[in-house]
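Yeah, one chain of the complex is gone here, protein chain that is, but the others are all in their spots.
Entry: chain A
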Amino acid sequence: MFRNQYDTDVTTWSPTGRLFQVEYAMEAVKQGSAAIGLRSRSHVVLACVNKAQSELSSHQRKIFKVDDHIGVAIAGLTADGRVLSRYMRSESINHSFTYESPLPVGRLVVHLADKAQVCTQRSWKRPYGVGLLVGGLDESGAHLYYNCPSGNYFEYQAFAIGSRSQAAKTYLERRFESFGDSSREDLIKDAILAVRETLQGETLKSSLCTVAILGVDEPFHFLDQEAIQKVIDTFEKVPEEEEGDEAGEGEAEAAAVAPAEQGGAGAGDQDVAPMEM
C-alpha cells in the first residue's frame, strides 16, 4: 500500500472502492505485539506477548477483564484499546445492573463494532487503531470474536493478531479442530505454544507472556507466572524430541522459521512506533 491521493480522509473513497484510512488503521494492528485467543465449548483462553519499551520499563497491559464472563486482548494502539475496554466494562456493568444478568458477549461485540463503524463515516474522527480479541460466555457457551478497526467482527475458534501472528495462526490452523472438546489444561498449553510460535527462536519464558482464562464455571482471571512456567516446562525441556502428540511441533518449528510475513516489525523492532505495543 503506497501513499496516494485518496488516503487523506477517512470519508474519501478510492476509485477502486476502498477506504484507505481504515486499511491503514488495520496496519496499526499488525504492528502491535501478538495477541492470541482460542476457545473450547466451555472455556476461552487469551494470551499475549509482553513487550516493554526498554529494559528499564515494565510491559504494557494488553489483556483486560471486562466482566467475570468476558475478557479482551488487544493489539495495536494500546491507548485506543484501553478506551474501548472501558466502554465494554461500562456496557457490561450497566446491563448487569438493569437485568441482574451477564451481558451476552455476542451482543457486546455488536455494540463495539457499531461504535468502530461510526469512526469510519465521520470526517472529524479517525478509526480506532486497535484490534480486539473478545472472549466471553453467553447462553450458547463460550465464544471468541475479533473486532476490527473497520467495524467488522468475526467469530473464531482460534485466532491471532499483531506482529508475527501468522506463525501462531499456522499452528492454530493445524490444531483448531480439536479445540472444541479440549480440556482446560490442553487449551492453555495450546495457547502458550501458539505464543511460542510468534517468538520465532527466542526462548519462551513465563515473563514473556501473559495468559488469562475464563470458562463456564470459572470467572475471568490471569494465570500467575508459576502456573505458566509449569506448562512451559512440560514442553520446553525437550525441544527436539517430543512426545507422540507433540511430534507435529518439531516439524512445525522448522517450517515456521520463515521470513517475516508482515512488514515493519523485524528482528530489531526499531520500526515500531512507541505508541504501538
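Here, a residue touches a chain if its C-beta (ideal position, glycine included) is under 8 Å from a C-beta of that chain, and two chains touch if they have at least 3 such contacts; residues count from 1.
As a working rule, contacts and distances are computed from a predicted model.
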| item | value |
| --- | --- |
| Chain excluded from display, named as in UniProt, from "ATP synthase F(0) complex subunit f, mitochondrial", "Translation initiation factor eIF2B subunit delta", "Proteasome subunit beta" or "Pyrroline-5-carboxylate reductase" | "Proteasome subunit beta" |
| Among A:P104, A:P127 or A:G215, residue touching the chain not depicted | A:P104 |
| Option touching the unshown chain, where A:E23, A:D138 or A:E218 are the choices | A:D138 |
| Residue ranges of chain A at the interface with the undisplayed chain | 97-101, 104, 106-107, 138-140 |
